[in-house]
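Of the protein chains in this complex, one is absent; all others appear in place.
Chain lettering (A, B, C, D and E) follows the sequence in which the chains are written, and residue indices restart at 1 in each chain.
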Amino acid sequence: MSKNSRVPNDSFTTMTELVLPNDTNTLNNLMGGRLLHLMDIAAAISAQKHSGRIVVTASVDNVSFQEPIALGDVLTLQARVTRAFTSSMEVYIEVTAENIPAGIRKATNKAFYTFVAVDQMGKPINVPELIPQTQEEQELFAGALRRRQLRLILAKRMKPEDATELKSLFFS
Amino acid sequence: MSKNSRVPNDSFTTMTELVLPNDTNTLNNLMGGRLLHLMDIAAAISAQKHSGRIVVTASVDNVSFQEPIALGDVLTLQARVTRAFTSSMEVYIEVTAENIPAGIRKATNKAFYTFVAVDQMGKPINVPELIPQTQEEQELFAGALRRRQLRLILAKRMKPEDATELKSLFFS
Amino acid sequence: MSKNSRVPNDSFTTMTELVLPNDTNTLNNLMGGRLLHLMDIAAAISAQKHSGRIVVTASVDNVSFQEPIALGDVLTLQARVTRAFTSSMEVYIEVTAENIPAGIRKATNKAFYTFVAVDQMGKPINVPELIPQTQEEQELFAGALRRRQLRLILAKRMKPEDATELKSLFFS
Amino acid sequence: MSKNSRVPNDSFTTMTELVLPNDTNTLNNLMGGRLLHLMDIAAAISAQKHSGRIVVTASVDNVSFQEPIALGDVLTLQARVTRAFTSSMEVYIEVTAENIPAGIRKATNKAFYTFVAVDQMGKPINVPELIPQTQEEQELFAGALRRRQLRLILAKRMKPEDATELKSLFFS
Amino acid sequence: MSKNSRVPNDSFTTMTELVLPNDTNTLNNLMGGRLLHLMDIAAAISAQKHSGRIVVTASVDNVSFQEPIALGDVLTLQARVTRAFTSSMEVYIEVTAENIPAGIRKATNKAFYTFVAVDQMGKPINVPELIPQTQEEQELFAGALRRRQLRLILAKRMKPEDATELKSLFFS
Partner (left out) sequence: MSKNSRVPNDSFTTMTELVLPNDTNTLNNLMGGRLLHLMDIAAAISAQKHSGRIVVTASVDNVSFQEPIALGDVLTLQARVTRAFTSSMEVYIEVTAENIPAGIRKATNKAFYTFVAVDQMGKPINVPELIPQTQEEQELFAGALRRRQLRLILAKRMKPEDATELKSLFFS
């Protein structure tokens, strides 16, 4: 593997957090915004590991919250880079929540964040490419192009008709 | 206006925050995840005002971060409900950051969060409808349907070919 | 309006906060000191807007706490400058607390803070004057002189017999 | 000393705090509101010690901030009850700040807070009386009546012409 | 493996944390007490995983801090149970700190914490035994007895002359 490439395991990051009172709403459940904050930190560390650089958050894709997570639960966040572009990286994060005394563990959230590697002045800087290894990693790598087109359209930086990869989502 | 409807102004919420050291990265800029957390709180309060209920975050749509926000900047978050569905509400949040001593003010982010109104047991409960008033509010109201289809597709709860509203994004 | 004057609306600041567990005492009510902290931040941002400068807290006047504010309540703090002196500004803050699911909203506190505008070295620097517009603003503007004399006496920097404005409080 | 009286030493409370980054403004000085928060906690503990009860903040008197306190300074807050009324107590707090490596120590602030003792339902409940011991304690005890009249006038719960104690401030 | 035994991997816990401004002293290095706090959380989660119970910290053994850890570093804490006694567990935690942009990674701390498993009333409750697998795990398992005797002596709950295991530390 050359200096200018990394495998997903190089950026693999596991974060474990206890849900504390100040993280919760009046139903004693974790607030969505607090989880978005934790996912950003886990993903940023993963992007740092891939690039060996300071990184800044460029975007978060749609995240849905379907499972309540309770006060006292143990959160596990697992993040790894799925694809690198010139100076940016897409990171995939999976969250599980566990009520250990009750013996209940559930997958609760997944998200894609993107980061830009920057130098000390905050200017974008090139990052190593990502070489996917497993089949799951290859699928995440391939899908990254489609997700990127969606981000560009939503940020009004690409015309929908040019999003050839994304269209396959609707007409495959 | 009936008991069962609200106008966007009823849920209008302004939040002002100072960017503190613990909110920043090693470049002294606000971390993206912290901003996602603040937007979630502002939007949740807005959804509470519309529904008069406890609300839980159901999703956040794609958010991009294009402008760095510095330590000491004053953040202004403005949130209001754009459309209500059975028990859920879409909230639009706009963020501006201001370096007051430097006289610089910039629009930095906008986002759509959705919330579900729940009772004391956490069960979904109906919310009043939203009646848009201004032209901008009507456009946000109309677009809410398209954004909802995109959320459902991304959550794999709708087939792309059924997303008739969303398709117009690509072929209008 | 000249460069060297501002109207109260120029410094109007709205802050919305959720009362979180760590803000509360063992009765699950907001601690007074936490509210004094939030009012200071809202008022400081208001004074920054008026002066376009870094500001430091110079004083807070007597504040009374007559209404308990509960965990989960939504606080709204509204601040604006009432009068400017050479390098200092008086800011008036009004607080309301709302239990949205219960449909209860109450005015809970009001306070006057003063701030001094400073340069990067922390030295006081002149601020624009404040031109009150409405009748309420004119009354606040007029009362600022009396409150200032009371502050100076309490800080033992003015002799009570020289406080001509303040005396009218007792003998009007 | 009967069960129903206490001396100031019974409620003497010393709190030591390190000024941390998140407590400071962009000049790296402690924010006034954070200090008001810390003084409230120290004073509340003092009032708890006097009364043996849960206490809630009733008011803070005018506080002025004349000395900047820097990041890394060590704060010492000393609080004790100065006088008890039916169910309320006045607490006097003195703050010193020390830059230990520089060998600089300065008295920075003093304040009077009042608290009401409450039962588990939040209802006011009688407190022991305070018997001052030293001459300084007797002066604080005597002045408490005057400060109380000022609070009542400022809260519009006493007419200025009835504040016989306070008038002596202006015409002694 | 029976229901009443676990292997060290069952309790393996990885925690990743970013060193934030409020965690640091005036040299911009992580404060020792903050690291002790993070190690306690990582170790408690590990003990929860082993026992499937609520756990409370019983002790921490001597911890030394020989390497400064800087603001912005990424901390990795890895914890696993080394031995179980009736209702208590010893957990071993290793900490590494990484300055990713500088490409520097160092092992900084290791510690042993012990926890007691408790029921909902806070009463101690039996835990599964721990069956070490690898040679390193067997050595940690064996040493746990010696460390336990040292803890009991230091807590004055065992006479030094009865600490047969510990003596071997001095006369082996």
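The working rule: contacts are C-beta pairs under 8 Å (C-beta built on N, C-alpha and C of every residue); 3 or more make two chains touch, one makes a residue touch a chain.
Model, not experiment: these values are computed from the prediction.
Enquirer: Kindly name the visible chains that come into contact with the excluded chain.
Expert: A, C, D, E
Enquirer: Taking the entire complex into account, which one of E:Val63, E:Ile125 or E:Leu145 touches the absent chain?
Expert: Residue touching the chain left out of view: E:Val63.
Enquirer: Which parts of chain C face the unshown chain closely enough to count as touching?
Expert: These residues touch the chain not displayed: 21-22, 24-26.
Enquirer: Since one chain has been left out of the picture, which residues of chain E touch it in the full complex?
Expert: That gives, for chain E, the contact residues 25-27, 29, 31-34, 36-41, 44, 54, 56-66, 68, 113, 118, 120, 122, 150-151, 153-155, 160-161, 163, 167, 169-171.
Enquirer: Would you write out the residues of chain D that touch the absent chain, in ascending order?
Expert: Against the missing chain, chain D presents residues 13-18, 41-42, 44-45, 48-49, 52-54, 74, 100-101, 103.
Rule of thumb we're sticking to: only the chains that are shown with their structure count from here on.
Enquirer: Superposing the C-alpha atoms of chain A on chain C takes a rotation of how many degrees, nearest 5?
Expert: The C-alpha superposition of chain A onto chain C needs 120 degrees.
Enquirer: Between chain D and chain E, two touching copies, which fits better, same or different residues at the interface, with half of the numbers shared as the threshold?
Expert: Different residues, largely: of all residue numbers at this interface, under half are found in both copies.
Enquirer: Between A-E and B-D, which chain pair is linked by the larger number of C-beta contacts?
Expert: If we tally the C-beta pairs in contact for A-E and B-D, the bigger total goes to A-E.
Enquirer: What whole-number Å value describes the gap between the mean CA coordinates of chain B and chain D?
Expert: 43
Enquirer: Take the average of all CA coordinates in chain B, do the same for chain C, and state the distance between these two points in whole angstrom.
Expert: For chain B versus chain C, the centre distance works out to 30 Å.
Enquirer: Among the residues of chain E, which ones contact at least 2 other chains?
Expert: Correct list: 21-22.
Enquirer: What's the contact topology between the chains, one of line, ring, star, complete, other?
Expert: If you draw each chain as a dot and join those that touch, the picture is no line, ring, star or complete graph.
Enquirer: Taking the top-of-page definition of touch, could you list the pairs of chains it picks out?
Expert: A-B, A-C, A-E, B-C, B-D, B-E, C-D, D-E
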